[in-house]
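Got a structure here, written out as structure tokens. Questions coming.
With one protein chain held back, the other chains of the complex are shown just where they sit.
As written, the chain order gives the labels A and B, with residue 1 at the start of each chain.
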Amino acid sequence: MDVTWTRSHILDLADWTAAEYDIVLQTACSFRDVLAGRTKKVPALQGQVVTNLFFEPSTRTRSSFELAAKRLSADVMNFAPGSSSLTKGETILDTAKTYLAMGADIMVIRHQQAGVPQFIASEMDRLDVGVKVLNAGDGQHEHPSQALLDLYTIATLLDYEKPCVEHLKGKKIAIVGDILHSRVARSNIWSLTAAGADVHLAGPPTLLPTLFSGMKGANQTGSLTLHWELEPALVNADFVMALRLQKERMTAHLLPSLREYHQRYGITRDRLKSCKAEVKVLHPGPVNRGVEISSDLMDDPQFSLIQQQVTSGVAIRMALLYLIGTSEDP
Amino acid sequence: MDVTWTRSHILDLADWTAAEYDIVLQTACSFRDVLAGRTKKVPALQGQVVTNLFFEPSTRTRSSFELAAKRLSADVMNFAPGSSSLTKGETILDTAKTYLAMGADIMVIRHQQAGVPQFIASEMDRLDVGVKVLNAGDGQHEHPSQALLDLYTIATLLDYEKPCVEHLKGKKIAIVGDILHSRVARSNIWSLTAAGADVHLAGPPTLLPTLFSGMKGANQTGSLTLHWELEPALVNADFVMALRLQKERMTAHLLPSLREYHQRYGITRDRLKSCKAEVKVLHPGPVNRGVEISSDLMDDPQFSLIQQQVTSGVAIRMALLYLIGTSEDP
Partner (left out) sequence: MDVTWTRSHILDLADWTAAEYDIVLQTACSFRDVLAGRTKKVPALQGQVVTNLFFEPSTRTRSSFELAAKRLSADVMNFAPGSSSLTKGETILDTAKTYLAMGADIMVIRHQQAGVPQFIASEMDRLDVGVKVLNAGDGQHEHPSQALLDLYTIATLLDYEKPCVEHLKGKKIAIVGDILHSRVARSNIWSLTAAGADVHLAGPPTLLPTLFSGMKGANQTGSLTLHWELEPALVNADFVMALRLQKERMTAHLLPSLREYHQRYGITRDRLKSCKAEVKVLHPGPVNRGVEISSDLMDDPQFSLIQQQVTSGVAIRMALLYLIGTSEDP
């Protein structure tokens, strides 16, 4: 590969090129032997401090980042917002600067408001302190590591030895559910269409406004199509990605009952019959069993990639921490 | 020793043989020099991931397992139920499978419902993934590591150089208090009677139903006797184990006041006079001072083994993690 890694932050995927995705996929792939081996560790980030600043709590994603960091031999500090100073008049930037002053090298940031990781990253750049920032989910904006682990899961299925984006060219991928509120959907739209896939979004009109059709950039070689019914999105699909439904959407009257949602947009074994024979189902987890996906389908290894996604998560996060942690400052 | 370790999970002690207890005791004993030394660590589980899945919170037991795992050089992931996905429609098995997919090698599981660790273990076996499960307390069923640390505490007192079960043969051991709701009592009944000790249970009828007299299996060479008064259990006792009283039992009308409980079943210096002269007192902790045990007795090193029990806990948990972590898959 002639391209070298240049980003010092992982914030959003909107302007990523196919070559950048390939570097991440191949780096994750290179950690496969490490994880399969006896010690499962590399000294790549020895002595570096990875700080998880999770203003919005998440056991699952934080655990994945924590394990990835430990396997790179980094030290991990977890910020617990519950017992924090944020209730004491400190700004988010003050908190980040405190961890900077303690010696953080990489900040993994999740926040319920869009733009927070980007803001912290720009402030760190302004201060010229060499701190790297990784967006672990910002509001309804982006969740890059989730989209990258999805991409890695799909790409390794298509070519285990050499996972790369070119294998996704022309594949039909349905993304189903609450697109509007989903940072997972947004990041996946950017990455999958940059990989040349044809992405079909399906969801109720209240959760899939037409503005999504505008998500096209210079690197988007794949197509993007919107459907308010599930069926056209599934026809001949190679992959179906169900999104997690936040139950609070119902109280906001954006949705009918869970039961009706499942009847109209739930992924079932029967509905998959219109897809390609070898269709696979993804979900970022945790799944509301029997809502987004029928319970039996979720547990069927013939169709479900959900466990592989979690495993890919550790490899991808190792790759991301490694790439930014060892990148030279611009 | 001709017997080798074959269990890949530690779930319940009901069918353990004396030879198996001896392997655990001797393994714990072998870590004594490590813990007394300067580095206190061995690389036995380097790179392995021990996941503490404590659905029922417990600082004390979790800390003990965490320290044991770190001294075996394992990486530790803690599952925090408060900020977890369990409130989000995920099943316990989904949670376990998520940590499996992240790379957990050993799962230490505590749950308020009996049978959860066994269920997870059987699912892991069914999936044939080589994950080992250690029950850290399931409902009112069993708490094997607690009983094993009690056994180790007693056995090392009887023979510091070579702690083994044969020294317990014929010893009279009283277990006092809320037997009905105690997983600690159940596990201790199995282990102590398998070691050949004569176990005497004492507690109020509401907390000691007669069904306990049926806890006898093929390996139970010791005797089991029930008493609804404290005194006969204490006569000539070598060891007295007081159980923790859950204060919520009172609100369920299973108990009179704490004061009356202490008067009838509390262990005091005076009451110990009917025991053997060298009698020792155990308690799984934390003690309600002045309820199960009088406060001065608890702090008297002539009688109290409570601190030794905590120390034994780290050694026993190192032994258990080591034995299952290095056992070959069957």
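Heads up, the rule we're going with is that a residue touches a chain if its C-beta (ideal position, glycine included) is under 8 Å from a C-beta of that chain, and two chains touch if they have at least 3 such contacts.
Quantities reported herein were computed from a predicted structural model and do not represent experimental measurements.
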item: Sole contact to the chain not displayed, among B:35, B:129 or B:254; value: B:35
item: Full-complex contact with the absent chain, from A:30, A:58 or A:98; value: A:98
item: Residue ranges of chain B at the interface with the undisplayed chain; value: 35, 37-41, 57-60, 63-64, 66-67, 70-71, 247, 285-289, 291, 307-311, 313-314
item: Chain not shown, touching residues in chain A; value: 46-49, 75, 77, 79-80, 83-85, 88-91, 94, 97-103
